[in-house]
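A protein chain is absent from this complex, but the other protein chains hold their places.
Think of it as A, B and C in the order they're written, each chain with its own count starting at 1.
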Amino acid sequence: MGQPAFHWRDRFVAIRGNKMFEMVVISIIILSAMMIGVTTYDVGPTWMTVLHFLDIAVTVFFLVEISVRMVAEEKVRNFFRSGWNIFDFLVVTASLIPVDESEMVLLARLLRIFRVLRLISIIPELRILMNALVTAIPRMGYVVLLMFIIFYIYAAVGSLMFEKINSVLWGDISIAMLTLFRVATFEDWTDVMYETMAVYPFSWVYYLSFIFLTAFVFLNMMIGIVLDVMQTEHEKFNQESGEGTAGEVHWLKEHSEEVDQRLQRMEGMLKQLTEKK
Amino acid sequence: MGQPAFHWRDRFVAIRGNKMFEMVVISIIILSAMMIGVTTYDVGPTWMTVLHFLDIAVTVFFLVEISVRMVAEEKVRNFFRSGWNIFDFLVVTASLIPVDESEMVLLARLLRIFRVLRLISIIPELRILMNALVTAIPRMGYVVLLMFIIFYIYAAVGSLMFEKINSVLWGDISIAMLTLFRVATFEDWTDVMYETMAVYPFSWVYYLSFIFLTAFVFLNMMIGIVLDVMQTEHEKFNQESGEGTAGEVHWLKEHSEEVDQRLQRMEGMLKQLTEKK
Amino acid sequence: MGQPAFHWRDRFVAIRGNKMFEMVVISIIILSAMMIGVTTYDVGPTWMTVLHFLDIAVTVFFLVEISVRMVAEEKVRNFFRSGWNIFDFLVVTASLIPVDESEMVLLARLLRIFRVLRLISIIPELRILMNALVTAIPRMGYVVLLMFIIFYIYAAVGSLMFEKINSVLWGDISIAMLTLFRVATFEDWTDVMYETMAVYPFSWVYYLSFIFLTAFVFLNMMIGIVLDVMQTEHEKFNQESGEGTAGEVHWLKEHSEEVDQRLQRMEGMLKQLTEKK
Partner (left out) sequence: MGQPAFHWRDRFVAIRGNKMFEMVVISIIILSAMMIGVTTYDVGPTWMTVLHFLDIAVTVFFLVEISVRMVAEEKVRNFFRSGWNIFDFLVVTASLIPVDESEMVLLARLLRIFRVLRLISIIPELRILMNALVTAIPRMGYVVLLMFIIFYIYAAVGSLMFEKINSVLWGDISIAMLTLFRVATFEDWTDVMYETMAVYPFSWVYYLSFIFLTAFVFLNMMIGIVLDVMQTEHEKFNQESGEGTAGEVHWLKEHSEEVDQRLQRMEGMLKQLTEKK
């Protein structure tokens, strides 16, 4: 009696692993992405109807696809163990929520845009890239915190000193932080500076020290972390594959054990010889 | 009978490999580049005639040069095996197409500009640089794809939300992507932001998150890949030349085999000694 | 008699090392930071009174906290051996200075902003980051000096040549240096250039050579130093932990001594054997 059920799941596993099936899924995601793109143009009502029916078709296909992948698992719980699967599930089910009011149409369309992100979850190379990025995040966390503290202090000082000069740019601490972000991207920062220099001639110290702290030192730290992560991965890969200098050093270490054993055997034999005498 | 033909090809091979001939070709390419430059200035009709005849001379020279290189090959097919040769052939033959109509003159002049690229195909150091760039392209491919997905999603959201605020910047998804590229290069991005913040006060989240995703994280990944490619090449070169740490590690690995053989011989002799007893 | 005193200090050491106590201190610092943020908004008089009393509470808490840490030391002198402690002490005591006049209120508020920096001194990960930055400073010193010389020379030339064209940008050497910093950040630098090119058509050489010297070459040197510092630290960490290629090489070096000793023993035994014969 359990046989057919088992048989069923096997078939689903086969479908899930099928290259053809994967290609179809990728094509449908790209089609769905293009549909989103088309809706931003002014298209006639006929096209709107076509798009509406295509949207229903895509939604149904995604529902079928995710069901296949859920059924293919031994336990449904296993499916939800992967973050990517949870993401896929949310994106697919979110577009099932019926929207009647005109207000909600905007939200429904926004949700459909996230379907494009499914490309990342389905193409392995993109998933690896994303994982590499995510790996770098915790190390970046403290750099971002340090940056935030610097922004906060400068924004507090700026808001306190320059509020009366230009309240649009320095009105409160949050506006001042946005202005400082603008300065950090070098976007018309001299306009901001010349304005305050008319009142405080030495306010260039404020801007220059801020630019040095953020744009130069911290951007470099970010680059440093990214490179560090990349290099560690590069080294690890080389060690395992035996390629490059990292691979050769790993080989030398592994090999030295073999040499040790031979030397031990030789020492044993020598001892035997000297003792015999 | 085949002797003279063989004799002829040998002579062409000699011409092709001649340093002097190479120098003349480079000089003619630079002359042709300078001619293109001169035509962008307003020069008198006398100069125009001179340039016209010079252009014919250059075209004929390139034709002769490429013929020499084709004849120098054992089989013409071999000539087309190199991508650089195909490129040279296309550039040279393209300028042979006769242009009578005034409309086509622009196209003819555009084609002549590509002759400057022949400098890359003829100077070995530039060819190496280009190959290094081309090697990095496949690894960059997925980063570019990821970037494109992010641009596409943000452009879809931007076009949906901000179209009514400024249709010149957010009219449809392609215009929105161009606007986002502008934001990614920090070019007057605050003007774009302040405009939408007047309607949606929290739209700074949209811009800041976009800038973080593109300008910071992905630019770094690009740099990471370039450095990775450079480092791998640097290591490979060092290993082969025996220079640097990579070279020394390679020597150690090669050398350890020699040590192994000596140890094996010694163990053999020791066994002999112990067995004899 | 000394027992109770000893007992007291032990209790303070326990408090200082308490995770709970650290959390409370961090919370109070964050609260104090948020209070600074709130004052930049236009808040009613009721809130101002609340903030005033909260400020007194925070000041008292910081005083108690720093006293605990000072008493916990065997000698008060030890407390002032750490740069971070001196920094904390200055920040805390500075806010104790009574301010009556309205002029001084601004200064008092500015001093309170520096309390946010105490977050860096209390979170170990941020302290490590800051130390890494400080380590890189001496090596950066000479690069900054070289940059300053280049800025100074270009500013002197610019002030000499362009003063009559636009005295707002090139009036004296300090204004000219600020203008050059603006050019180095690419901020509307073409406006500056087009203005002088109207008088000196070849002044683009001045700007382009300056941009090449600063933005390209020196920024890269900065990045180079940051990476170098990061790499050295990464290598040192790997060597100590035995991870990565650096760790394996370190293991090989340590291990080679062991092999040497065995070989020495074996040679000794062999000598014995040959001599006996």
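Assume contacts are C-beta pairs under 8 Å (C-beta built on N, C-alpha and C of every residue); 3 or more make two chains touch, one makes a residue touch a chain.
Note that the structure is a prediction, hence the values are computed from the model and not measured.
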In the full complex, displayed partners of the excluded chain:
B, C
Which of these, B:15, B:36 or B:94, touches the one chain of the complex that we don't see?
B:36
If the hidden chain were put back, which of B:117, B:145 or B:165 would touch it?
B:117
Hidden partner interface residues of chain C, rising order
142-143, 145-146, 149, 152-153, 156-157, 159-161, 163, 172-173, 176, 186-190, 204, 208, 211, 215-217, 220-221, 223-224, 227-228, 231-232, 235-236, 239, 245-246, 249-250, 252-253, 256, 259-260, 263-264, 266-267, 270-271, 273-274, 277
Contact footprint on chain B, counting only the chain that is left out:
33, 36-37, 40-41, 106, 109-110, 113-114, 116-117, 119-120, 123, 125-126, 129-130, 132-133, 178, 181-182, 185-188, 219, 222-223, 226-227, 230-231, 234, 244-245, 248-249, 251-252, 255, 259, 262-263, 265-266, 269-270, 272-273, 276
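Throughout what follows, only the chains that are shown with their structure count from here on.
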Touch-based graph of the chains, sorted into line, ring, star, complete or other
line
The C-alpha superposition of chain A onto chain B, two copies of one sequence, needs a rotation in degrees (nearest 5) of 90
Approximate Å spacing (C-alpha centroids) for the pair chain A, chain B:
28
With centres defined as the mean C-alpha position, give me the chain B-chain C separation in Å.
40
Expected list for chain B, residues touching two or more other chains, is none
